[in-house]
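So that we are looking at the same thing, I have put the structure below in structure tokens.
Missing here: one protein chain of the complex. Every other protein chain is in place.
Moving on, here comes chain A:
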Amino acid sequence: MSSYNNTARFSEARRVAIFGGTHGNEMSGVTLVNLWTKNGTEIQRKGVEAVPFITNPKAVEKCTRYVDTDLNRAFTPENLSAPGGNDLPYEVLRAQEINRIFGPKGSPEAYDVIFDLHNTTSNMGCTLILESSKDHFNLQMMNYIKKSMAPASCLVLMNEHPLLKYSTSRSVAKHPVGLEVGPQPQGVLRSNIFEAMRVILKHALDFIELFNEGVEFPPCTVEVFRVLEWIDYPRDANGNIIAMVHPNLQDCDWEPLNPGDPMFQTFDGKTIHYQGSGTVYPTFINEAAYYEKQQAFITTRRETLVASAIIKA
């Protein structure tokens, strides 16, 4: 990549993977990848090798999030280099396998782009997840997707927080892109959610095709929501939750949460208020899978990122 102030040059994004079933009960991705594995016409683009791939087949078969451990947290350097063969947890073995096929992570051989398809029980609508504010290729792609989908909403969540960032399946690629669409219960396939995810991917692949053809994308700004912190449920001494997400906060992903606003409601009806120092934008509100991760919702702040112009090198 060349200098910040000029057009950034990236090599052609030829090798693209579409991951489904990283969580085996998030059905849009499972269904789309299975569909495209049988008939990949829809994901074909000139100059792009798009590979649909089920990352966690055992979890998909059991329609469960994971078998031994969360695959989407498993791509740590320690796991990827861990010896131990078949004694390792299933998802660690899978991570190593995926790293062999689509990586190695951090090397020039790694896939150019990986789209990882997820669903959430939270009312997040269409969300793109960005892992680095300095990935101008991804920023431009997300800008293209947002503009193509407008007036339908597609927001960008950015998790660059050094302590909260986690090692995702998509992090194997040079340009990792998370797709998170909700609300959808685990194990359920909703037609509207399925079609929305399909449309996001269509625009994403269109962008890559245009980029590979040599189109220059001028500088742009992208509004993102930057992850600040995770807030857990109030719990008792045994770790059981003693309150629920308040009805006023439930389903209000991306809406401002001000200090003093209701946040939780105890099982006998008392309100617990948000005690932060300023307005935040909560998301992943009441995600089923996050009860065990001690996360009731995350707070974000709005930020505008600037993407330099990009063109194929």
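Rule of thumb we're sticking to: contacts are C-beta pairs under 8 Å (C-beta built on N, C-alpha and C of every residue); 3 or more make two chains touch, one makes a residue touch a chain; residues count from 1.
Heads up, the rule we're going with is that contacts and distances are computed from a predicted model.
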**Complete:** Matching the hidden chain's UniProt record against "Sodium/hydrogen exchanger", "Sepiapterin reductase", "glycerophosphodiester phosphodiesterase" or "N-acyl-aromatic-L-amino acid amidohydrolase" returns "N-acyl-aromatic-L-amino acid amidohydrolase"
**Request:** Give the residue, chosen from A:Pro247, A:Gly260 or A:Gly278, that touches the chain omitted from the document.
**Result:** A:Pro247
**Request:** Quick one: say which of A:Thr7, A:Thr31, A:Ser148 or A:Thr279 touches the chain that got left out.
**Result:** A:Thr31
**Prompt:** Which residue, A:Asn56, A:Gln186, A:Gln295 or A:Ser308, contacts the hidden chain when the whole complex is considered?
**Reply:** A:Gln186
**Complete:** chain A residues touching the chain left out here are 31, 34-35, 63-64, 121, 183-192, 194, 240-241, 244-247, 250, 265, 267-269, 286, 288-289, 291-292
